[in-house]
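For this depiction, one protein chain was excluded, whereas all remaining protein chains were kept in their positions.
Then we have chain A:
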Amino acid sequence: MITLRSLTKRYGAKTVVDDLTFDVEPGTVTGFLGPNGAGKSTTMRMVLGLDHPTSGLALVGGRPYAELPHPLRQVGALLDAKALHPGRTAEKNLLAMARSNDIPDRRVGELLEQVGLTEAARKRTGAFSLGMSQRLGIAGALLGDPKVLMFDEPVNGLDPDGVLWVRGLMRSLAAEGRTVLVSSHLMSEMQLTADRLVVIGKGRLLADAPIEEFIANNSVSAVHVRLPDAGDRRVLAERLRRDGAEVELPSDGELVVRDMPVERVGDAAHALGVRLHGLSPRTASLEQAYLELTASAVEYGVSERALGV
């Protein structure tokens, strides 16, 4: 289990991780989501003791990472797949890693096999593609058979087969009772693998909930109305607002109605006798809910957001 308590990291005046408090539980895949620059990688580096927190705590199994006796046997992590000496072979790299934590040498061959790198074992990692480096990083994370795993954008650079394999791997690691934290900036990816979501933006916690709850709380639905007459449009909008709906007029001949079921919108139009050319309910996808949630916290985003709702 990973425990963060008021974890904060500042670089100069800039607060990159801001008072984060959450737990990552065993037996589940926890998706760690946030736009570019949200602070996901920084948070993970602090869990591993690579970066020192400005304040707050990051604990694994109740202890700081640096105090774990054989850390690789308790926590496996893939952070930066390219953080290797490019001149060392995949095999020697894993061998050094295994020896650093008294892990038997034979695990190296097993892991290379498991990630599909047996053929490339004697190749220097500098010649590896991003996907191969990523596989090697995953092999490293699993080397010590740890109870806690962290993956920073593991599908980055993988081919479709690799993506499927990683999804399956995450699920099976969690099914074995391990604690799995996976970061991504793609909600669609998390929708397929995560049981629980932790969303951050500009270093701040935006949501921490089981995925179903996240969907229920965040998926906004709306009713789209198309109508030919501008006068009718004004009258209908006014009426719906009075009845408590939130109404937008995105373009000519169109209304977007929130907080009101489609039946009531139709009834209102009928009662007013306005002519409709279209009336359709639309539910936002989780991706849109996520975009909406993080919209104000996008570090390097386009300022206008185009939501199809």
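Here, a contact is a pair of C-beta atoms (placed from the backbone, for glycine too) under 8 Å apart; a residue touches a chain by one contact, two chains touch by 3 or more; residues count from 1.
Quick note on the criterion: contacts and distances are computed from a predicted model.
Trainee: For the chain that's not shown, choose its UniProt protein name out of "FeS assembly ATPase SufC", "Cytochrome P450", "ABC transporter permease" or "Ferredoxin".
Mentor: Its record in UniProt gives the absent chain the protein name "ABC transporter permease".
Trainee: Looking at A:A58, A:A77, A:L197 or A:A269, which makes contact with the chain not pictured?
Mentor: Considering the complete complex, A:A77 is the one touching the chain left out.
Trainee: Decide which residue listed in A:R99, A:R234 or A:H277 touches the omitted chain of the complex.
Mentor: Considering all chains, including the one not shown, the answer is A:R99.
Trainee: Using the definition of touch stated at the top, determine which of A:L48, A:A121 or A:V256 touches the missing chain.
Mentor: Residue touching the absent chain, from the options given: A:L48.
Trainee: Could you list which residues of chain A touch the chain missing from the display?
Mentor: 45, 48-52, 65-66, 68, 70-72, 77, 79-80, 82-89, 92-93, 95-97, 99-102, 140
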